[in-house]
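Worksheet: the structure to be examined is printed underneath.
Here we show just some of the chains, and they stay where they sit in the whole.
Letters A and B mark the chains as written, and numbering starts fresh at 1 in each.
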Amino acid sequence: MVEPQQASPLLNGEENMTGAETNMRLKLPIICFILEIILIILFGVLVQYDDETDAREWHNKLNHGNKSHSEHNGHAESEIHSEYENDFYYRYPSFQDVHVMIFIGFGFLMTFLQRYGFSSVGFNFLIAAFSLQWATLMQGFFHGMHGGKIHIGVESMINADFCTGAVLISFGAVLGKTSPVQLLVMAIFEVTLFAVNEFILLSILGAKDAGGSMTIHTFGAYFGLTVTRVLYRPNLDKSKHKNCSVYHSDLFAMIGTIYLWMFWPSFNSAVTAHGDDQHRTAMNTYYSLAACTLATYGMSAVTAHDGKLDMVHIQNAALAGGVAAGTAGEMMLTPVGSMIVGFLAGIISVLGYKYLSPILEEKLKVQDTCGVHNLHGMPGVLGAIVGAVTAAVATTDVYGKGMEDVFPDVAKGDITASYQGVRQAISLAVTLGMALVGGLIVGFLLKLPIYGAPPDTICFEDNIYWEVPGDDDEEDHKDKAVRMTETERLNA
Amino acid sequence: MVEPQQASPLLNGEENMTGAETNMRLKLPIICFILEIILIILFGVLVQYDDETDAREWHNKLNHGNKSHSEHNGHAESEIHSEYENDFYYRYPSFQDVHVMIFIGFGFLMTFLQRYGFSSVGFNFLIAAFSLQWATLMQGFFHGMHGGKIHIGVESMINADFCTGAVLISFGAVLGKTSPVQLLVMAIFEVTLFAVNEFILLSILGAKDAGGSMTIHTFGAYFGLTVTRVLYRPNLDKSKHKNCSVYHSDLFAMIGTIYLWMFWPSFNSAVTAHGDDQHRTAMNTYYSLAACTLATYGMSAVTAHDGKLDMVHIQNAALAGGVAAGTAGEMMLTPVGSMIVGFLAGIISVLGYKYLSPILEEKLKVQDTCGVHNLHGMPGVLGAIVGAVTAAVATTDVYGKGMEDVFPDVAKGDITASYQGVRQAISLAVTLGMALVGGLIVGFLLKLPIYGAPPDTICFEDNIYWEVPGDDDEEDHKDKAVRMTETERLNA
């Protein structure tokens, strides 16, 4: 009696309206299989275990370390005396926290739309699973080659997840308006550009950006915003009634928010130097986020309708403190400095949602579904600036021997701290440039009418790419008939 | 067509009934901003990185450790020879588990109410973000001062989360009947009293309470119960129809339950001594919880209506085993001892929900929304008693050199084990006294009609403080019209 296919006559009607061009039967399998086969071939040719994951290499290191033990004082990081010194134990817990942010955090954060939950979690899952493999190769090309091979281990896994994060930020900007094929094509190019930009920043310019205020957030946001600008849909208001949340979808989104919030300290500290650096970065981020949350609640109540809190602010702006601590988190920002940064980020972010987003949409034709400009764009730029300033004022008095880990070139005396600040500022400019130019090109590429993008009337709707079961009401269809009769009896 | 504001005429009606006094436009921003600015000032004046997070201090320790390496056998904890010995690696995974319990666990556990999910997760988020900052200061004042400064690191982050846990327990007692401003005011005072009580117990009385059966659970529960008693609402039954769950809200609550259950071993072991102590505490808690779960299912079926299981019991009583292992978990309680404690805690907790809560509400006028008396109150007292007994029977034969970590004063020979048991018992009494007196005072303070508390008719309702989107039915409004016509056709 309750056949899912028959349950939604209106949706089926819509489905008929769209017909063949959004059908994924050939397009999606072809791109998935071609991409995965290319990945497999390239991994086969290029990728190897690094010396912490390779059985022979690790045991060579281990035996060598043991033999030389009596000749040295202390443990230089390159000497290994115990299985317990494998980097797995000092990076993997952070990796798993980052992994949760990528798949649960981003995935569920975007489920706020009433009928786009399958796509939010599901496409997030698909493009993340692709991007992390592709990023392993791209990042490996640029800074992991050893004798013609890319060596991988837990640190490259974290970096691949980081790169994936940037793609998911861009996904937030175009959410609801793109087909999975379009998203995979976007990911191919964005991952590549990310790796180039990261290489320029970290290896050529010598900037520091452990938590990715620039490389991840600023890049991902402005890339995605440019893409969504190019893909501007003048008639998107035909899908307006789908482009909002319902009660339960907002609760699902809070799962994403809270996981992002909780694990952001692990995100920012995941690839910083071991010891005080990881410890300090996690703590700075923790206090930045806490301060940001109070700012967000305060600003939401003061700006929103009737003094009521707005879920959009809570779900997003409360996270801006993590973004803004992404560059300076590993520096001696101090707890109070972190709190001030988080506090400002929360204020800016809520103001962005309230006042800037409508302007961006109306004047600049940027249809930013998740408001990534407010969560990743502006707070990312803030984070980059804070990083530049914090770097510029670094002194040996404050950092001691720890300067080597945070600013190695300053510690060596090659450059001054102020010059490190300049590097940071240039890096921000480069990132913005790469994101805008890259987004422009990729946006036009994605405009080609071959990817099965949804028509303006059926954006923000799972039904177009997913077999959607009858919703809760289907089940009650029968019951409701009964209840209605009761109601009618009461009314009669 | 589907304007959220117009979607719920009845709720808007209610909203009009309440009017200005529950409006948060000024009250919430003012308290959020004032509190955060005070926090920032105090952090600026008082708080510093500890020597595991400070770049200079850590590297001084590290270099000193390396130099002295050849002079010593073994690694005393104060000597550092490697970045890997930073406490970050031995506390941070536990910290993240605790963090998940505080924000996801407590937050979602309270989403069981049908129309209070935004507030449950959202106010939980707000007061936790505030409390952890305030707790850093308060706990620092009482036991973290070094030369006029509070030194912070991962251990203080865990302790701040612990203190926050007590506030969230009290939140459970008053859930649905308080404004966010009231909750923040409650948190200010409760965090302060928590820090005083903790200082008395751990530093003055020399009690052990690593998982907080006394400091967190007993204190939080009886404080909250006293507050809700003072805030007694004789006409609360006007909101009775909102004070229950729906199918999906119970599933959301199970997310909270399961996370609390899974990570409780990390909670109880997060600040115990390194080595066997953390290991043993986690394992004791694991078995206590498992036994508690079987007791809960058995008791729920035997007491509940028609032999059916009651979600309230499963969501809450299954956790009592973690509470009850909070004090004795680090001691040589043995696996079987842990299971007996968990088993008893589960039985007591279900009986409390079934028989005691109605009496408390009717006779003592304690309106305990989440039943924190059954989950945290009684099991907390049980845990304190088990801790006192286990301490009293401790012998060097059982603990060996490990006595130093668990009962340092007994190991030094300053006191006997029985006296340690007496200390534990006194600590329970002090905690109960502090909670009751503190709750009484704070309760009366919260009674002032200035905080925008909800009227009796609109308790347990998000709409009063949140912009609530149309729920699932809104979206189907249009569809339903169609379906109804179909139904009518069928009926005709």
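The rule we apply is simple: contacts are C-beta pairs under 8 Å (C-beta built on N, C-alpha and C of every residue); 3 or more make two chains touch, one makes a residue touch a chain.
Small disclaimer: the values here were computed from a predicted structure and weren't measured.
*Asks:* Enter the number of copies in the whole complex; the displayed portion holds 2.
*Replies:* The whole assembly in this structure file has 3 copies of the sequence.
Methods note: only the chains that are shown with their structure count from here on.
*Asks:* Could you please state the distance in Å, as a whole number, between where the Cα atoms of subunit A are centred and where those of subunit B are centred?
*Replies:* The separation of the two C-alpha centroids amounts to 30 Å.
*Asks:* Would you mind writing out the residues of subunit A in touch with subunit B in their complex?
*Replies:* Checking each residue of subunit A against subunit B gives 8-10, 73-75, 77, 85, 89-90, 93, 97, 114-115, 241, 244-248, 250-251, 254-255, 258-259, 261-263, 266, 273-280, 282-283, 286-287, 289-291, 293-295, 297-299, 301-302, 304-311, 314, 318, 332, 334-336, 339-340, 343, 397-403, 405-406, 471-473, 477, 480-481, 484-485.
*Asks:* Inside the complex, what are the residues of subunit B that reach subunit A?
*Replies:* 1-2, 4-5, 15, 23-33, 35-36, 39-40, 43-44, 47-49, 52-60, 62-63, 65-67, 69-70, 81-84, 86-89, 92-93, 96, 99-100, 103-104, 107-108, 111, 115, 117-118, 121-122, 125-126, 129-130, 132-133, 152-154, 157, 180, 248, 252, 255, 465-476, 478-480, 482-484, 487, 490-491
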